[in-house]
Structure formats: C-alpha cells, structure tokens
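To start, the structure under review is shown below, and the notes come after it.
Only one protein chain is missing from this complex, and each of the others stays in its spot.
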C-alpha cells in the first residue's frame, strides 16, 4: 500500500520527524548510467527555503543511495535510498497530538489506525514526497536516455492563470501576509513518448497517471488533453485528425486527446493538468475540536508553505517519470 | 493488467464481437446475500436502446453467474460470470480493419500489439463495461448491507449544466441530427462510508477512485470535493471545520474535501465528478488515414451512441462500489 | 488469491458441481499462433476414465475460448475460457454437507469461510485443475515456438520406483481392490530454457515453481535438481563444473543444480520432483465426525480416482509452462 508500479515499483517509508525518509526502487533495468550529482540537483528543486512562502524548515535532503547502483550504473537490483531528517523540531507539534486540525489527516488517521505519530504530521506530512523525487529522478535519467523528457510548470496560482514567476511570488506573499494560503494548477508535458505505451483496460495510461498524481498530497483534480473542457464540446470540435508526417509516420494535426487514445500513447505530447488545494495550515488561529470533539482554538505554529506549487513541480515530474518508464518496460512484454 | 483491486479484485475479458464478455470477481467475503434479479436490473440500466441517442445494438445482456454464489449466498470463492454477445453484426466493421478512426484506439492498439480485432472495436469497445457493471452490481449489494449507498447523476451535457432528463434528451437529439455527439459530466456521491477507509500514500482513496473512473472509456478528467475549483481558492475559503454532532461523533460543517482527507474517508459524503469526452464516432463522413498513412474518407456506419452519459451512470456507480468495498476489506487488516 | 503469475497471470473460478469451471489468462503476448485442436488434446490428457483406478465421472471437458484468440492468433487481450460441468451428480454428496471427511478440506473450509458448497467438494475439488490445464496448454504452445519443451512422467507409484505403465496400473488396481489409494512422485523436465530466467530474491525460479506445484491438490513435497539428496552430500560431491561447449557457449558437466543457480536458469535442463499424497477418499467405510464433532461413519460413494498421478501429468506440465513463460516475459524488462 506504500508501493506504486508494476514492473518498476517504488516502495517508500518514513515519518516527518523520524530518523529518515527513504524508499526502494525495484525493477530498474540493469546497465543504465545514473549521475548521482544530477540526481541530487533534481531532488534539490523540491527543497524548502528557496521560494517565497515556502516552509523555513532547513532540510539538506542529501540523498544516500544504499544499493542497486555501482560504479555509476544500475545493477538491476533494488535501489535502496535514505534521506535523513535533520531539522525536525518536534516541540512545535505537541498540541497536535490532542486535537484535529481541519483539512488535515489527523482525524482520519486516528479513525483508521487508532494511533498516529503527531510530530510534524508523521507520515501524512508532505515530507514523504522527498522519496518520490529521489526515485522519480532516477527514472527521469533513464527516460532521457530514451529521448523522453518531462516538464512541469505552474499555470495557475489561486485565481490567476498564466502567471509569471514574479507574479506568483507576489500573489503568494500577499496571501501569506494575511496568514492565508493558495492553491493552483500545474501542467505537465511528456515529450518523446513512443506510441504504444499503456494498458487498454484498467491500466489506461491516463488512469495510471491520474492515480500517481492524485496520490500527491493536496491534489484534488486531474485531467489530460482537453480534460474537463472536453465535456462541453461536440465530437466534431475535438477530433484529432490523422496526418502523415514527412518521415512517413502517422501523427495527429491537433492534440485534444493529450497524447493518449484508448488508454495508449499515440506518439504526440502527453499533456495533463493537476489541481492543488490551498495549503491547509493557516498562520492564524483556527477553530477546531480535540479528540473528544470539544471546541478549541489552534494557534498557528511550525514552519509551513503558503503555497506548495513551486516545490511540487519536481514531484509531478517524478510521478510522471515513474509511470512512463514502468509502461515502457511493460510494453516489452507485449510480444513473444 | 485487466485486473483492478487489491483484496477484492475484478478481472475482465471479452471482445465486442467475440462470443462473450465476462469476468471474475475474486475476494468477495463469504456468506453475503446476493439477489440475482436485482443484479440483472442493475446491469439493465447500462443497456442500449433505452435512451435517446443511444446505440441501436440490441443486446439482452443476460448475466450468467458460473461460480461463487450458491443458494443466494457468496461462497468466498471467485465469482465467474459471462454475458453473451448475441447481436454482433461484424459486417458493419470490415472497413475499420484497414483504417484508423480518429479519436479511437485503432492506431494506438496497432502500435502496441501489432494486431487487433477490428470487429466492433474489439476489446477497445465500450462493451467491455458490461463486465464492470456485473461485478460492481454485486459489490453494491454488499455495500448496501453495510449501510453504504452510491448514486451517480448527469450534471452536465455538452455545455449545459444542471440539466433535467428531458432537456438532456433534447440536447443529444439535436447533436445527433447533425451527425454529431456530446460529452458531459457525471457526479457521483457515496453515502454512509465509515471514517477510516483508504490508504495514506499511493493508495489514497481518491487516487484509487480516480484510477477506477479514468479507466472508463471516454473519461478525460476526475475531481473530488471542490476539485479544480479548490485551486483558485484561499485556504480559509475551503476549511471544513470540525463539529461535534448530537450523537457525540465528530463531523465537518462543510464538505469542500469531498469526504476524504489525507486520502482517508472522514465519514462525510464522498463526492466526485467525472468528465466524459464526446463520443468519437460521428454519423457523418470523417477524413482519416489508412494503415499506411494515406488519406481516405470514412463513411458513417454501425450503431453508436450520440452521448454515453445516461448509460455510463451504472458504470460509474459500479467502479465506485468496487473501490469502496475493497478498501472496506483492507481496513480490517489495520489492526491485529 | 485465485490468481498466479506476474506478467502472465492466470485467474480461475468454478465449483465442481456448478455450471462451469473457467479462467482468464492475461498477459499473453500478441500474435502467437494457437492451435485450439492441439489445446483440446492437451486438456484431454487430464480427463477421467482413461486410466485404471481413475474416477468414472464422464466429463467431456470441451474447452470454449471466449476471447483473446482470433483467427488462430492471440490478440494480446485476456483469454477467457470456460469448461462446462456436464456430468455432476450432486445427489451423491449430500451427506458430506453435514460431516467432515478426513484429509479433505471440509473442516478447514468451514473454519475459514463459515460456508461451503459440499457438492463434489465445491471449489476444493481437483476438478479446478481443468482450468490450469487449459491455460497451461496455451503457454506450452507459446513455449514450443521458442524451442522450450516440458515433459512430466511418473517416477514412483506408492513405494515402487521407476515403474513402467503396466506395472503402475497393476499397483493401483491392487490398492483399489482393497478400497484403498496410492500416492507417488512425478518428475518434470523443462528443456531448452535460455539462461537468465528467474528473479534472484523472493522470486527465485525454483521458488516460483515450488509455489506453482505445491498449489496442485494433494502435493506434499517439492525438490529441484538433486533436491533432498543434496542435504546429505558434501559440497565437492555436487559441484556442477563449468565447461565450454563446442559452440563456444558455457554449460555444466553435471546437473545436480537442476538447471537453476541462484534462482536463475543456467541453460541446462530444469529438473524437479513433486510428491503426491494418496487420494484421501477411500472406497470403504471411514470413521469421522459431524460438524458438531460427534462420531459417525462415512460410507464410500461417489466416483473417485484411486491414484491421481497419470491424470496429474498435464497439470504439472501446465503449471511449469505458466511459470517459465511468465519469467521469459519478465526477463525482457531487465534491460532498457
């Protein structure tokens, strides 16, 4: 249940204020060159303290690879890795143990397990995503060698669409000043995917991508191609007509389908959009209840992002990479 | 890859014009009363010829249960079932074998397997959903005994929101008259789900629901709770404050979260919306290419829906039922 | 839990006296020629009434393929199939519903599910193996095209080793005359397997083969290569020294390892032995208890084999074929 993927599988572990986060990436093909410095750079894109309105928690997030890569190459064996938690300040979170923060997982966690680690949100903290980024960063390098690239960018912050980086920071700062937070939308494009990836039924490529993206903390919606807009169109408006390209291959003149038809990639760019809710931790007093349901007021504390979108970009790319590479491997088994 | 679920698993098979569609529902608990007449009624809701603009293919869709249910009760053994294809007219589809229909899976299927059954779309036909509805209908009956109910309804047809049934039919008829088709949005509500279902990480309840819904043919988007609207809001706008109910239990005053927090159900109604693209088969000539990429014109033929939404309602409910019941069973393993 | 395999998966269903046995073979590569007459012949090898001491139940065991094979070729889609139960005489089994037969699954089934189908043993009947043989027979045909062949033979009946077919029949007839039954040992050899199949850790090729063989009804032991004899030897006695073959390839001079080293095939013949317990149904009165634990005597009835080994040969071959083909496909994913 902490594992994703079929051939290429990622299993992660770690609580926010435990000794370390980590994971096991299994099923990576053997003999793939992996540049660990490049991997660290990819992971660093997710770190805090780099963006306006991001948490002040100062984790170094040094990736320690424990197995599966030797002399710069994958061995075909599972890649175990850890990222130490070095800047956990658990004192900040003691109150949380006896109350339920709204729009957090405190209540549901208790309902499920009857026990939870309240320090920094425990495993429900978005800190778990560091393990996704490590594994995804490895998958990205493998995909790049196949000519496949992945790029995510913020296309909406709060109500504002198509915002430039500066504008983003201004909007987030504005909300943060009010002790408030913002959501937004990330678009992700995967280029260079060969036609034929994805499974026709329950494992449609977009269904796998949806599950992967919806598993990222705070995500509330997923669409691919023209997505929800498709619903309001007539069939004739969104028809991606086939064309014969100069090199003799078959492509489509438009890409309303987002590079996936019948759950299988068609060789066009894969496009998807992911909606994030605003961060649930406000920097102002919030009315809530304790474990017995009695009203109480929660005072703001801890170190939290006012908007997670900039930090979420490598997470989205990582999840896309894991799904695409897994399906690339699955496709190899479609013929004898 | 034709299987969904963890404890409760559904595996399906069948091509549109082969002898039969069918499936195996495994992991159903033993001793659950199943009413096969009620099941047939559930499956009948998906049949063609009942709605304006729906396909004229006249399948009876009689469910034949082959195992796993005896004397009206589940045995705990796999429930095998078939639904015969009795009204397949393969002659209609011969041209398809040598061309690629736009927005269909013909091209991608060839790219993946190098072979396909062109009769009626083969396995890429939405006819495969009959197996989902059979299995989901069994899950619905089990959930009902637990006090859990599921209801899907059409909330948008083409560009029109909140349409009544008559209005729906008129809009679809209008498009059909032009040889065109419509998409739309279905909302699904699950009531009575206890708090604590869903897995915190990759198996978030909404991630599983997203994968299940996105695997339905023609679906292009999924959101739960306030979904994409969440992205444009501030944190303080969408805070579901906790309240102590009269019976002493804890609930929330609002439900922007759609009944799921941190990937785990919180006891409120689970709400989600699913966007369907317009049916890709138009009843008018369409420009396309053959398998070598040469231009050709495809003449309209066959029997096709102009809008799938009314028939999709039981499919959406079926997929929701399978996911919820599976997670209900998984939760039993969270304590020793 | 009624599914086996990773890429190539078999899911089966069916109770002995229900309408049909059946299954879904998923993950078969596309474009493989399958001869359905040959498949029927393979399945017929498992039928009753062909061997001395075998059950008189006269099932025809006609295989009906419902999907996944078209015009003699696999489509890459799941292969659904059923085999009807046509000669079930449930009246024979009514007493069983209220008692527990020794060495059968009646008691354990009740302990697990609280309900069971007593007709012909329900799903606990060895009749379920017909679905394994259908699926395995398809896998055998695919393997044959790869130059891989599988052959099982009886090497022990009761206490007698290396028995010829006539001698076997005489021994079984002798036991049957006393209303008694016999066990024995089957050896299975897989030839032509390329080096490199199998997973190094939990999925060692022999671990997968062990699980597959031990899942066959009545099997009590599994060994590969020199097996249990290995335990009593010194390392120097069982060393399979490497040799360079005339064609330049590397092989071993002996094959104590049974074609598998470190869980991975080495290109030599894969050899294994499977021990079957004697059939638990005697043709004489047996003391037992009813569901409340009260003593009672069970009178012999029904139609039962006195020795299952001849009929088990295609079952063993089928299970071997499923495992080998699955691992053949998995190996394709070991490189990018």
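Order of writing sets the chain letters: A, B and C. Residues in each chain are counted from 1.
FYI, contacts are C-beta pairs under 8 Å (C-beta built on N, C-alpha and C of every residue); 3 or more make two chains touch, one makes a residue touch a chain.
Since the model is a prediction, treat every value here as computed from it, not as a measurement.
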### Message
Considering the complete complex, identify which of C:4, C:43, C:63 or C:96 is in touch with the unshown chain.
### Response
C:4
### Hidden partner interface residues of chain B, rising order
7, 27, 29-32, 76-77, 142, 145-146, 200, 329-330, 332-336
### Task
Name every residue on chain A in touch with the hidden partner chain.
1-3, 9, 11-15, 18-24, 26-27, 30-31, 64, 66-68, 70, 73, 75-80, 82, 112-117, 122-123
### On chain C, residues whose C-beta touches the chain left out of the figure
1-4, 6, 12, 100, 102-105, 107-109, 111-114, 123-124, 128, 156, 158-159, 175, 178, 180-185, 194-204, 206-208, 210-212, 214-215, 217, 220-228, 230-244, 248-250, 252, 256-258, 260-267, 275-282, 286-289, 293-295, 330-331, 334-335
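Everything that follows uses one rule, which is that only the chains that are shown with their structure count from here on.
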### Query
Going by the average position of its CA atoms, which chain sits the greatest distance from chain B?
C
### Query
If you average the Cα atoms of each chain, whose average lands nearest the overall Cα average?
B
### Task
Starting from the mean Cα coordinates of chain B and chain C, work out the distance between those two points in Å.
37
#### Entry: Euclidean distance of C-alpha centroids - chain A vs chain C, Å
44
## Note on the structure
Touching two or more other chains in chain C are residues 27, 30-31, 76-77
